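Structure first, commentary second.
Every protein chain of the complex appears in place save one, which is left out.
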Amino acid sequence: MSATALTDLGKPSGYWADSWARLKRKRAAMMSLGVIIFFIAVSLLSLWFTPHNPNAQTITHINLPPRIPGLGWLGFDGVSTIAGVTQDRYAAAGVPADVNYWLGTDGLGRDLLSRLLVGIRVSLSIAGLATVLDLSVGIIYGLVSGLNKQRVDTVLQRFIEVLAGIPTLVVLVLLLTVLSPGLFTIAVAMVITGWIPMARLVRAQALRFRDQEFIVAAQALGASRTWLALRHVLPNSMGVIVVQTMFSIPSAIFFEAFLSFIGLGLRPPMASLGTLLNEGFQTFTFLPFQMLAPMVALSVLMVAFNLLADGLRDAFDPKGVGRI
Amino acid sequence: MGLAKYALRRVVFMVVTMWVIITATFFLMHLLPGSPYVNLQKLTPEQLEILNTRYGLNRPILEQYLLYFANLLTGDLGTSFQFKNQPVTTLLAGRVGASVQLGVQALLVGTSAGIVVGVIAAVKRHTPVDSGATIVAVLGRSVPSFILAALLQLVVAVNLRLLPIAGWRDFSSTILPTLALAMAPLADSARFVRTEMVEVLESDYAELARANGLSTQQIAWRHGVRNSVIPLITLLGPMTVNLLTGSLVVENIFAVPGIGEQFVKSVLNNDYPTIMAVTILYSGLFLLVTFAVDVLYSIIDPRIRLSGGGRR
Partner (left out) sequence: MKTRRIVQIATILSLPGLLFAGCTTSDPGGTVSSDAPPATVVIALSQELNTIDPTAAIDSNSSSAINQVYEGLYRLDANNSPVPAGAAALPEVSADGLTYTISLNQAAKWSDGTPVKAADYEWAWKRAVGLDSAAENEVYYGFVLNASDIIAGNKPVDELGIKALDDYTLEIKLAAPTTFFASLLASVSFFPLNEAYVTSQGDKFGSDSEHAIYNGPFVLADYAGPGVGTDWKYVKNPTYWDAASVKLDSIEVRVIKETSTAVNLYTSGEVDQVAISGAQVQALRNDPGFTAYTTATAAFLGYNFNIPAFANVKVRQAISLVIDRAALVNNVLNDGSALATGLVPAGLSSDQTRGDFATAAGNPLETDVDKAKTLWAEAKQELGIDKLEIDLQTFDSDRMRTVTQYLQNVIQENLVGTTVTITASPVANFLENTKSGSFGIYLVTWGADYADASSLLDLARSNSGSNWGHYSSPEFDAAFAAAQGADAADSAARFDDLLQAHAILLADQGYTPVYFQSSTLLRNPEFKGVVFHSAGSNTEYKTAYIER
């Protein structure tokens, strides 16, 4: 047994402190963490405050390009060129000088920045909800499967094998057409097959521990499996669980965006990154800003989560011991 | 256990899984609201009754299921509701070629490019080249294929006019859709190969080879590639799934006459036979790929099947 394993079992605090120190050294991951925190903060803020009302339609202000006071020289001056005609759309629509739409407006005259903030919040909520559900189901299933008798484990694993054979896409498409789409339904639909990687991971961890001598000794003395699960397996798996969670969040964000893009996810006027992309895509050629904003937001979020997850994985598990 | 027994076990699993999928899809499908009739809004209840009787949709659902299954076993996948008189098999056969070509092209281009990128990143690790390669890899995995497709179409086809905007006519029209779908496999392969290659380059026998005078480059290409590329086939399963997902939108955007383009439409139109057929096709494909990968890998690394196949 190596020295790392011993410290694993006895001093989880040292493990965490070490990992955090390792993470701090990775610039990309730290920057990503900062970006993510920023996004979460901004989207929480959107619950109470947005530049304009995201659902208010101002019919006379449709399809306006972005205008940010002070940044006009960068191109955010409310002037756009459509079909060869360049003009100040704000002046043409009679918009008062103090009303600025930082990212422009959509086809119904709604402020895109406000909708983007709400959209980020909705996408993160769905991803968060789906991940929490994945976690709960996956961890419990993995613990039960890994810490039980061989036969129970085999049955549960066979079930996973069959379930994993179903392409997520098919399940999603069918479920979302049968149930009416909504925030909760999409999250649940994603969980149907999303919990499997977590379950496998936790089970692998459980299998690692159950054969340790001191565990066998404790069981002989009457310790229950629950104690074993909660007191030892779980705390020591937190590292890999966190990493897996960080990887599954971008997957959830992607699926929501994908489903809404093909029209099976959330429907307008609900704003989510997917619906904004869908709406913007229709007019991409002549009103590019309507799709660029959610596109950049989505990509930045995904990149940030992926980089953070990579960094976390290297931080928690530098030698790749816990990897399957 | 021996190879044959392992393979047999896996086949049995595949069949069971397929059966579960078919049954689940069938019943789920009949929960879909609406019916497959185009004129539904204007049909009177009597007309609806007549149509349902003619098409056998009036019978108890269990009877419909058994009938469907019986037909399935003889290879009859039914007639499409949407496309009158068109057997579903003809429908799919006419479209599967485009999808397969697109998928295989994307996979080949993506993995080959990914391998090259991964090797270069590993050889030049911790240099700006490595960072650059990592950026490409992360972007490839993070930017969804449909966004990439939209961007490629706008920039390359519409603005620069280098390639066709849409369609599936000559080879040049396959380039943009292939690129859009290839980025994800590229990213995944690059990451994977880099990690494996770094392990090889930092291993003891690499040290030995270096001591014997071989350069890092030579070690990488001569020994590392074999060891890092082979485990890559374990990624084939998830990659296939991602390609299936991505193809739905990419086929739509580039007007590729493939199966993905049809699938969502059939669901929205309640075209039951087509939905079932595409589900079976996708699932079957996925299961087949997973099976092939598992068997192949167990040949290469017998520890897998000896331990009972619980590797993943």
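Note that the chains are named A and B in the order they appear, and that numbering of residues resets to 1 at the start of each chain.
Keep in mind that, in the parts below, a contact is a pair of C-beta atoms (placed from the backbone, for glycine too) under 8 Å apart; a residue touches a chain by one contact, two chains touch by 3 or more.
Fair warning: this is a prediction, and the values are worked out from it, not measured in the lab.
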Given that one chain is not shown, what are the shown chains it touches? A, B
Just one of B:86, B:131 or B:195 touches the chain that is missing; which is it? B:86
Touch with the missing chain holds, among B:168, B:192 or B:286, for B:168
Where the complex has a chain not shown, which of B:112, B:131 or B:195 is the residue touching it? B:112
Looking beyond the chains shown, say which of B:17, B:99, B:134 or B:153 touches the absent one. B:153
Taking the full complex into account, what residues of subunit B touch the chain not shown? 32-35, 37-48, 50-51, 54-55, 80, 82-86, 90-91, 94-95, 101, 104-105, 108-109, 112-113, 116, 153-154, 157-158, 161, 165-171, 173-174, 178, 217-218, 221, 252-255, 257, 261-262, 265, 268, 270, 274
Chain not shown, touching residues in subunit A: 57, 59-60, 62-63, 82-83, 85, 106-108, 177, 180, 267-269, 279, 281-287
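Throughout what follows, only the chains that are shown with their structure count from here on.
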Can you list the subunit B residues touching subunit A in their complex? 13-14, 16-18, 20-21, 24-25, 28-29, 31-33, 138-139, 141-144, 146-147, 150-151, 154, 158, 241, 244-245, 248-249, 252, 263-264, 267-268, 275, 279, 282-283, 286-287, 290, 310-312
Which of the residues in subunit A come into contact with subunit B in the complex? 157-158, 161-162, 165-170, 173-175, 177-178, 200, 250, 254, 257-258, 261-264, 277, 281, 284-285, 288, 291, 295, 298-299, 302-303, 306-307, 310, 324
